[in-house]
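With one protein chain removed, the remaining protein chains of the complex are shown where they sit.
Take a look at subunit A:
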Amino acid sequence: MSLKKFAVAKARALPVIILADTSGSMSVNGKIAALNEAVQNMVATFKQESARQAEIQVGLITFGGDSAEMHLPLAKASEIEAMQPLDAFGRTPMGHAFELATEVLEDKELITSRDYRPVLILLSDGIPTDSWQAGLERLTTSERGQKASRFAMAIGAEANIDVLEAFNNDLEARVFKANEARDIHRFFRAVTMSVTARSQSRTPNELAPINFDELDHDDDDLGLDLEGL
């Protein structure tokens, strides 16, 4: 008798949600062109990676104008057709984009507990016009949103790094700057490494090696010295 009938017929997915800034400030100095190139390259990279091992799903949230929108619902990277270049206009509702991302992450039918830890990638010049902190707080305090890996890439030489750093939670890969093609490649490499190689911690703060000395020494503690070994 074959055991196939017991196995779940659906692959475990690795969700990657791109949050792309398409506001008016992105229309100058070639920023939207750099963003379009980054998104296209990223999807192409994930298509290749999906063919090799994990099934990567990609979703695209754009934020430009009055509100953010789910430009491309979460779908298998391998099935995404050629993407039309994005246009840049209007205000920068980054906080709303964070809220949309939170809704996607909290949808347990869309992203199940079997799936791999989701990755969020923010591509922006970092100049939001709405209350982005509230949106970010909702994302980072939600049950599942707080467990996602968050990377940020700064588009353009004058990007506001502070906002992007507040978003980024990868302590090993700081905010990347997409001024040159080689920077984009470095960014892809870091994201791909995270996606395929790194095992993950229970909380975002544990992405770096844990300092066991900081844990409580209460009755629950097994009293072991893990640091010196």
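Here is the rule we go by: a residue touches a chain if its C-beta (ideal position, glycine included) is under 8 Å from a C-beta of that chain, and two chains touch if they have at least 3 such contacts; residues count from 1.
Everything below uses one rule, namely that contacts and distances are computed from a predicted model.
UniProt records the chain missing from this view under the protein name "SpoIIE family protein phosphatase", selected from "Cytochrome b/b6 domain-containing protein", "2Fe-2S iron-sulfur cluster-binding protein", "SpoIIE family protein phosphatase" or "Assimilatory nitrite reductase (NAD(P)H) large subunit". The chain omitted from view is touched by exactly one of A:D21, A:E99 or A:D115, namely A:D115.
Residue positions on subunit A in contact with the hidden chain: 1-12, 52-55, 108, 111, 113-118, 143-144, 147, 197-202, 209-210, 212, 215, 220-226, 229, in rising order.
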